[in-house]
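Every protein chain but one is kept in place in this view of the complex.
Now for subunit A:
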Amino acid sequence: MAYEKDLNLEATELRLGLPGTSEESAEKQTSATLRSNKRALPDMNEGSVSGDNHSNVAAAKKCDQETASPTKAQVVGWPPIRSYRKNCLQPKKTEAETARIYVKVSMDGAPYLRKIDLKGYKGYPELLKALEDMFKFKVGEYSEREGYNGSEFVPTYEDKDGDWMLVGDVPWEMFTNSCKRLRIMKGSEARGLGCVV
């Protein structure tokens, strides 16, 4: 399973992965784009959710490390500026870049809500992993056609229009911009959502 962040074509696409793997997923992605606008996500293929998640996350981490290597060469505590001062002087990029997106997360049966910052995640794999950790559940396998399979719980969200959607259906950026709150539903209730599109 590989969630993509954007609908865009591979040339301008932001990818988290080593050069080798990205070509593969790009092909799948473009074919998916042709099919539908909303669900521009490749089919889930072989391999368990968690396995693929790990490889994706691992690939993402590796890529991060490579791109971050110029910054990794930064020496600790040099130049000698207090972190308070450094933090205050972060060049103010657009408010959109720095703004946080806090959404409430509820889970059926859990006694209280949680709040998360969607800006803190790079994509669906990270978000789902965080939700799994937070609420101690497993999210099941995602497929475009069937939604989440093999788990009691299904992650859903309410979008700007007030509709309840399945998490993962739309590209990541679209999701973060339209998500008002998250609800982890009991599988039985969520079945209807998978067939909306």
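Here is the rule we use: contacts are C-beta pairs under 8 Å (C-beta built on N, C-alpha and C of every residue); 3 or more make two chains touch, one makes a residue touch a chain; residues count from 1.
Simple rule for what comes next: contacts and distances are computed from a predicted model.
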| item | value |
| --- | --- |
| Identity of the absent chain, which is to be given by its UniProt protein name, from "Transcription initiation factor TFIID subunit 5", "Cinnamyl alcohol dehydrogenase 8 isoform X1", "Transport inhibitor response 1-like protein" or "Pescadillo homolog" | "Transport inhibitor response 1-like protein" |
| Absent chain, residues of subunit A that touch it | 70, 74-86, 88-89, 91-92 |
